[in-house]
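Supplied in structure tokens, the structure appears directly below.
Not every chain of the complex is shown here; the ones you see sit where they belong.
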Amino acid sequence: MKLITAIIKPFKLDEVRQAIADIGVQGVTVTEVQGFGRQRGHTELYRGAEYRVDFLPKNKVEIAVDDTIVEQVIEAITNVARTGKIGDGKIFVTQLDQAVRIRTGETGAEAV
Amino acid sequence: MKTLTAAPSRRPWAAAALALGAMLAPVLGLAQDAPVPDKGDTAWMMTSTVLVILMTIPGLALFYAGMVRTKNVLSLLMQVFMTFCLIALLWAIYGYSLAFTQGSTPFIGGLDRLFMGGLTTSSVAATFSKGVYIPEYTWFVFQLTFACITPCLIVGAFAERIKFGAVLLFMVIWFTAAYLPMAHMVWWWAGPDAYTDAAAGEAALATAGFLFQKGALDFAGGTVVHINAGIAGLVGALMLGKRIGYGTTAMPPHNVPMVMIGASLLWVGWFGFNVGSGLEANGFTGMVFANTILATAAAALAWSFAEWIHRGTPTMLGAASGAIAGLVAITPACGWVGPMGAIAIGVIAGLLCLLAVAWFKMKLGYDDSLDVFGVHCVGGIVGALLTAVFCDPALGGTGVYDYVADAVAPYDMAAQFKAQLWGVATALVWSGVVAAVAFKLVDLVMGLRVAEESEREGLDTVSHGERAYN
């Protein structure tokens, strides 16, 4: 199994979720994160003093999947999350040694 | 027995002195037909008092708490809330007496009303109209709210780093040694009915407060409240030093809508503050009302448009700050200027306070966390001085009323400006010195600043054992 972690623009979340559901992935876990990268943040003004805000709101989507569909999932995310503008985000893939479904105690591919 | 108490100054009088003041109250007290307050005036004064409370809790508390970081929200709320409570009690115990009874000097009152002694449900206080009185109890609570909000204003200057106990101790000292004398100096007088003829008028004037005698005009507290608190704030900001990370890390307001709510409630409540200071419900107070709304709107627009032009976007924080700047500046002027004068004062105050906050503060590098100096002291000075300008009947102002002649007196702008300078300078020096001494004392007794680690962690958990949001 693999854990796919995608950092995406928040307004793309619904589409991404839809896209991977279409492939048959039944669950995802989403975290609100702050991203810092090539994309520039905005400037904020407080009583005349300016502050540069470099952190941009992003969504981190984590998906545990069977090895067989890793490529498919990556492709699906890449397709729908892409706007072509800087800051579209990243996909990271790591090895998943084990997965357990707490409710049933099932492990491995059945658990995800 | 009816007692008679004086009310805020609207008639500055040539400074000739004749000691009759002490006789006034008893004389009137014995009068066959004791003045009966109009219930409409009384209703409005009670409403105004409620409004000034609303200004402070939650108004000012929210305005300040919204501007600090999440970890210090409750500390600001508590400092305002507890200072309000503490001063309310002190006001009842000795504050009112020292501010609003006849003392032996023109700098401070006497002890006639210690523990509210002698204050009854039928004693009355003078207004600005001959023969018109309000219940003294109403006057007592109305002025209580002024006494309570003024120290609360100061806490913005040293926000996010001061010990809670130090705030309270400082407030007791400063209230006693700076607020009460200033209130007495500016607002204590014998009331208009004392001005029956020229001699009586001079005699009455001699019993008035120091700055009243100088002829300084301060309708609702530009000097007593805003300059007074603003300079104390600056002294505090300087003596406590900068917050850790000031200038290098961003310290954006944690909740701008909270700032907006606070500013709005301040504005709403300020009608009690300014219009209530007219002590009646009539066409004149209608004008004060109009001035208070127009100057504020003009100042908010001025600040916002200046930001828009200069930085590209008008901010909510700027609009709110501009509104407060306008409110501060119109406070001393609102009963003396016409509506167009009020708009002019608003625009000027909005621009100058923005300058003070965005440029002057940067330039000098002090850390007045929430700009108490830049908004309240600068705005107060602007308002005090422009009062002399726009009070001029030629510029739509009311001029100054001569209670002996029962007519508006010829207006001398230069003289009035000098009187206003007296007021400004006295407040700056007196309150500045008292604040410096008070902070020094508190520092010796318990220290002013929390430990570095506590400051990093935030005052909410450290000083109050709570977090704002869970």
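Every chain is named by a letter (A and B) in the order it is written, and numbering of its residues begins at 1.
Following the convention adopted for this analysis, a residue touches a chain if its C-beta (ideal position, glycine included) is under 8 Å from a C-beta of that chain, and two chains touch if they have at least 3 such contacts.
It should be emphasised that the depicted structure is a prediction, and the values quoted were computed from it without experimental measurement.
Trainee: With each distinct chain shown just once, how many copies of each does the entire complex in this file contain?
Mentor: Every kind of chain, counted over the complete complex, yields A x3, B x3.
One rule holds for everything that comes next: only the chains that are shown with their structure count from here on.
Trainee: Using mean CA coordinates as chain centres, what's the gap between chain A and chain B in Å?
Mentor: Their C-alpha centroids are separated by 54 Å.
Trainee: Given the complex with chain B, which residues does chain A contribute to the contact?
Mentor: 44-51, 53
Trainee: Taking the complex as given, what residues does chain B use to touch chain A?
Mentor: Listed in rising order, the residues are 250, 252-253, 307, 311, 313, 315, 317-318, 321, 354, 357-359, 362, 371.
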